[in-house]
Each structure stands twice: as C-alpha cells, then as structure tokens.
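In this view, the complex is presented without one of its protein chains, the others remaining in place.
After this line comes chain A, so read on.
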C-alpha cells in the first residue's frame, strides 16, 4: 500500500505519524509563548509603533511630510504598494495554481503562504489610501450610490481597476485561507483544555464536525475557490502594471508590463515565503514538514521567474532602442547611467544575477544560501518598483521639470512600519493559528513520508479526512 518513490524525495521526514503531525503543529498553539517568538513580536510591535506615528504625521499634516515633489508624485508609496502586492502573490499561486496542478509539496507551506498573502495585501492596501491627499474621502473611489448628484467613478482609470482587483483578490484570498483553516481549528478546539481556548476555537471552526457531508462541501468549495483564484493570480498584477502601462510616461508606457509584473510578483512572493518559512521551520521545529525538498522546489520557481524578469529587463532596453523614440531611449539610458544608477544596478544584481546561483544544486539545497538569496530578491524587487516609478518620473519629457526624489524620514517610517505591521500579524498568526495545514499534510503522509507505514497506527485523528479524492490519486 505504501509506496516509496525511488526518485522523489519524501515530503514529510522524520517518520511522523498522523498523531505526530497533530502534536507538532498544535504544539505552539497550545504551549506558552516561546521566548524567541515574544522577542520577535516585541520588535514587530516597535515597528508598528513607528508606522502609527508616521501615519499620524501624514494624516495630520499632509502628504508634504513625504519626500514627493511636483515632478515625482509617487515614489515610496506606490513602490511599497506594488512590492507588497507582489509579495502577496505566492500565497494564491501556491494554494490555487499548485492545487490545480496537483503539486503535493504545497501542502505544508500553503497555510503560511496564504496567511502571508493576506497580511501582505493588508500592508499593500494601506498605501493607496495613505497616498491620497484626502484619505478621508477614499470611499469616493468606490462606485457607491451617493447624494452628491450624479457623481460616479471613472471606469477609464487604471486606479479604479486597481480598487476592484485588489479588493477582489483580498476577499477571495481571505475566504480561501479561512476555509482551509476550519478543519484545523476544529482539531485544536477538540484538543483544547482551557475554556477560553475551547470557546474561541469553537467559534472559529464554525461548528465543523468532520462529517462526510462537511468534507464533501469543503472539497467542492475549495476547488471552486481555487478555480476563481487562479485567474486572480494573473489579473491582480496585470492590473497593477496597467497603472503604469496605460500612462504616457516613458519607462511606464510599455506593453510588456503585465506578464513582466506577474512573473516579478511570483518571484518576490516566493522569495518572501522562503524568508518566512525558513524562520518558521526553525523557530517552531517544523523541519520535518518544511523539508529541503520544499525549499528546492521553491528555489526552482525562483530561478524560473527570476529569469523571466531578467529577460523582461533586457527586452525593455531592446524595445527602447528599437522603437527609435528618443524619450524612451533616454529613460532607459538614464535608468542605467543616470543619477539613480545605483538603484538600477542594485535591482539587476539582486534580481537577475543572484537567483542564477540556484543553478547549483548545493546552493539550492542550502538553507543559509537560500535565506540570503531570498532576502536579496526581496530587496531587488523593491528596487525594481522604485526604479520603474522614480527613475521614469524624475526625468520625463520636459527637461525643465526634471527633479530628484529624496525620501523623508516619514517615507522610511511608513515603509519599515508596514514591515512591523506585517510581522505583527504574521507572528500572531504563527502563534495562534496552525501554521501548517494539518489535514492536508496527513493526506500525503502515506504517499510521501519517507517511511513505510505498513501498519498504519490507529492514532489517526478523528477529523482527518480519510476519503480525500483529489490529492492522492
């Protein structure tokens, strides 16, 4: 019954049983907070404080607190926005597309990746609101019936498309993520000893009993949601890219942007998932579930998307030269050799050169190297957005208006502040929610755990699905 592949590596190592899985994952939810976790949370809360202060300055005094000017009207705000949205892409890709492609290795990382998606989109959503001159009127971008006369939104505006794209993406991701959490919440509820925990998780698990009917509905809904989310993976960043691509600014007005942005988003999303998972597996002792095989698979995705991004960068240059448009040509030469050359070459180094190291198997399977490179990619992708936004704007058509952008302390505060917000949310998630999808990992235990379960122990948890059809076949 148990099959051990001679070529494939097991996805769960350490001879885990079903019960072990439940224990290992529920452990940090049930145990007292780990000291390392507490320190991390304190740091995250400190940065959250910086965020709150910076937002207060922005809202109270105005956007003038930032470093923007009449030529560069967007800089760190939209850079951060696109960066965070990009990071948010991995979650959906892992949970939806890899689900449809039957990639079993996704099981142990999808929960955290989806959570990361949700938190990244929350961070991203801060920026479109904060960057407005009058954020208290942000609801005007929604097509709401109103008493202002026949005022309506402008459906021609890519910013409006953004509103729809991001809000759809956020709601679908949230539902998908929460849906997957329900069976695991029920497990924790059943194991809980304290009354508060029991109450809380009972509430969160929506009365899940694990009946066949529940599982059947669960399967249906998750498949539908996977189907719905799949186009979103492509659409969200496509639409974000249209903020730039539909404009007239040289360096923005580029048809290659949609695929290039999507590839970049997956690239940065995977890098962020790696960064987080490498920390989580260490802090919460989950090395048997997030194995080197997982890391290697993700590194392969990074090398693919990183190369796509690299090709896109080169294509942009080629087209600028080939088009013969002097503004376009100057925009690209200025990117590489102008006053922001350092940003451009940071981007090239981090995004195009470093991921190529993953062609070496040793590096691909080295936790330390992967962690470092994942940070590089995160930095590189931030610079990519900075380069696209700031270097295109700062020298556009009329040389009289050329200007430089220098971030203010508040710009920096808001950026590091959103990191604080993100990590606060992620750390709370990691402590109070099951970071690994227990029931899905259990489904692959038999097929890919690295040990013969010749006599499957009867310790299998009552709520584990035992009739799943969609993964194992």
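Definition applied: contacts are C-beta pairs under 8 Å (C-beta built on N, C-alpha and C of every residue); 3 or more make two chains touch, one makes a residue touch a chain; residues count from 1.
In this text, contacts and distances are computed from a predicted model.
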Should one name the undisplayed chain from "L-serine deaminase", "Nucleotidyltransferase family protein", "Quinol:cytochrome C oxidoreductase" or "Transcriptional regulator, GntR family" using UniProt, the answer is "Quinol:cytochrome C oxidoreductase"
Out of A:113, A:141 or A:373, the sole contact with the unshown chain comes from A:141
Among the options A:106, A:131, A:189 or A:214, the absent chain makes contact with A:131
By the document's definition of touch, the residue of A:46, A:61 or A:360 touching the omitted chain is A:61
Given A:159, A:221 or A:314, the correct residue touching the omitted chain is A:159
Given A:122, A:223, A:249 or A:372, the residue that touches the chain left out of view is A:249
Missing-chain contacts on chain A, rising order, are 61-64, 67-71, 73-74, 128, 131-135, 137-138, 140-141, 151-154, 156-160, 163, 243, 246-249, 325-327, 330, 333-334, 337, 393, 395-404
